[in-house]
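The complex appears here minus one protein chain, its other protein chains still in place.
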Amino acid sequence: MEDMTHVDRTMTTQQNIKISAKDVQVYYGNNHAIKDVNVEIEDKTVTAFIGPSGCGKSTFLRCINRMNDTIDVARVTGDIRIDGEDIYDPKVDPVQLRAKVGMVFQKPNPFPKSIYDNVAYGPKIHGLARNKTDLDEIVEKSLRKAALWNEAKDRLDSPGTGLSGGQQQRLCIARAIATAPEVLLMDEPCSALDPIATAQVEELIDELRQSFSVVIVTHSMQQAARVSQKTAFFHLGNLVEYDDTDKIFTNPQDPRTESYISGRIG
Amino acid sequence: MKSSLLVSDARTTKRNKAEARFKAFGLGAIAVAMLALVILLTSVIGNGASSFQQTYITLPVELSADRVDKKGNRDPVEMAKTTTIGYAPVLRDAIVAEVARLGLTTELSDKDLAEMISKEAAATVRDRVLGNPDLVGQTVTFDLLASGRIDGFFKGRVTMESAALDGNTSPDALMIAQAFADAGVMDTKFNWSFFTNPDASVQRPEAAGLGVAILGSLYMMLVVLFLALPIGVASSIYLEEFAPKNRITDVIEVNISNLAAVPSIVYGILGLAIFINFMEFNQSSPLVGGLVLTLMTLPTIIISTRAALKSVPPSIRDAALGVGASKMQSVFHHVLPLAAPGILTGTIIGLAQALGETAPLLLIGMVAFVREYPAAYTPEAGLFGEASTALPVQVFNWTQRSDPAFVERASGAIITLLVFLLIMNAVAIYLRRRFERRW
Partner (left out) sequence: MQSLTTPLLFVIALAVVGYFVAKARALQVAGGDIRTLVSLPRQHALNTALATLVPACAAVLLIALFSRITGTTPGWFFALVVLGLGITGFVLSLIGIKIEARARNYAERWIMGLLIFSSSIAIMTTVGIVFSMLFETFNFFGQYDWRDFFFSTTWSPNFRGNSELGILPLLWGTLYVSFIALLFAVPIGLFAAIYLSEYASPRFRSIAKPAIEILAGIPTIVYGLFALITVGPLLRDYFAEPMGLGQSASSVMTAGLVMGVMLIPFVSSLSDDIINAVPQAMRDGSLGLGATPSETIRQVVIPAALPGIVGAILLAASRAIGETMIVVLGAGAAARLSLNPFEAMTTVTVKIVSQLTGDTDFASPETLVAFALGLTLFVITLALNVFALYIVRKYREQYE
């Protein structure tokens, strides 16, 4: 892990592409929710999706781990690759894909199980631990990474639903990273949290960047500016602009981006 | 360490197999449920469909005066003194003559031949003669019920082998029956009398019908409709619109949901103890049956009525109150009409439930053998006070008799009952579709 700590913010070159999407379209029945999206997301980077609500941020995010498969009316076309492999290839099992591409949701959704079992759930179903000691270790490591270990270590057997909102969301993050994903998708992970919990989660996201490629949807521009290196601005299903975060916020190219940043649309 | 997404690892393959298995279990469970439904319906229909057909024998019967009108004065009062037993020889001669006319030879005695005709036939002929004394002296052609065994022969229930072991019929009789059928004398026809005849005694299943049972069930449904609907709607209105939220109304609420789950037989005990032993209403009467079923149906109606009232948006009430209507007026003029389709649907479903209910009726004496059509009102018995039976109880009654012909009747009665239920549910579904409102 030590060798990863000095990844440079500006060191973003072409060979680091983790996810690449080409001509992605998503339809919900007749509703064309994502139109012609092309984007390349880098490894070991936090990428933020911003845009007014209903513009398709979540929809696009859910394409990356094929969570849209669970919605009957949703239809995805185009080409999305992770490490060069087409994830919509018929040979790809979404179950395997989702182990690699973890997801954290808007509202904390811990399972009605103990804290320990919440975190151990993924490793158990994917068979990541050979024995109980292994599993204990994974649970501890994940909780530590999610900055929850100190608060939770004495109550691993109590239900996850008994934690506070911020703790629950960090538990969900611990749960997601316990399966050792390569990409972590987060859909407005702080929108249900108070400012203090938000700050904790944001701090956490910055640390997670060392191990994963993180994609975060947020409706807060300040948050995007704080945590991300790259930002994508969506509007009415189109990817309007995608660039370094600094650039998007200081010198947007598209007038729509500019109006959104300055608060005129949204 | 990096694994490709394009190849499925062993563990995922295993997990996907488990997934497929689990899904198959689910589909299997649905298949089992469907299969059970199909077997149930085929069994009942297979056993009961034949009860809608009945074998009749067409016989010219000589109604000679010295047999049916011994005094010879055509006075119906005098003629009524000849009982059905007196008509038996008339029929015996008729069938013997018919055998001779067709040139059939048989080992059967005249008495055995006469037993091919239902014991009910004598009464049929007698009733016709008493209704029209002019027939005496003539030879009249009658369509008479064949006996249960002969009827069973044409329906496949009785075979030559079973007849050989059967004291009530014989292979010879079946051969004659076959010859009659070939000659067009014996025929199966649609069995209207199944729906109009009263029950018949153990020896004559071929004459047993559902007339009294249908009438009794109808009376009970009327009682239930006229009691349960107003009471149910009134108490729903109170609980939903007016009742203060306090301990007493809480108790009523919990009480109603528990009443809905009380075993039906307990209502039978209630009916026996309160309506028959305490209030001394008539046993076996549709009134008591209707009262018991009313109490049983009430929770169903209340629950669905409250749901219907709840689905009317508060804005309607506010609008009515806003133009100066009282709370009571807003409920009766606006909310109730809007909730009416839902209430009606719930009521019909409650009635359907009541129509099929058996256990409580057994306890209030509706199992009795009743041959008289009950009158809706008599001064002595009061409203719906005459002994009666009911459709599902008639089914139970017939299952308790040993002649297999009654199994056919019981299944036929079930089909009839199911058709009634089907119609009621179809009406309920129609109402729901027709008046369904989305706010």
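So that you can tell them apart, the chains are marked A and B in the order they are listed, and the count of residues begins at 1 in each.
To be clear about the criterion, contacts are C-beta pairs under 8 Å (C-beta built on N, C-alpha and C of every residue); 3 or more make two chains touch, one makes a residue touch a chain.
Predicted model, so just to flag it, every value in this text is computed and none were measured.
Of the candidate positions B:201, B:277, B:311 or B:378, contact with the unshown chain belongs to B:277. From the set B:146, B:237, B:339 or B:405, the residue in touch with the chain omitted from the display is B:237, counting the whole complex. Subunit B residues in contact with the hidden partner, per the touch definition given at the top, are 15-16, 18-19, 22-23, 25-30, 32-34, 36-37, 39-40, 43-44, 47, 230-232, 234-235, 237-239, 242-243, 251-252, 254-259, 261-270, 272-274, 277-280, 295, 298-299, 302, 326, 328-329, 352, 355-359, 362-363, 365, 367, 392, 395-396, 399, 407, 410-411, 414, 417-418, 421, 425. On the side of subunit A, touch with the chain left out of the figure occurs at residues 65, 67, 70, 72, 95-100, 102-105, 107, 109-113, 121-122, 125-126, 172, 175-176, 179.
Just so it is clear, only the chains that are shown with their structure count from here on.
Averaging Cα coordinates per chain places subunit A and subunit B 64 Å apart.
Across the complex, subunit A meets subunit B through its residues 82-83, 85, 87, 89, 91-93, 95-97, 100, 125-127. Residues 2, 4-9, 11-12, 15-16 of subunit B are the ones that touch subunit A when the two sit in their complex.
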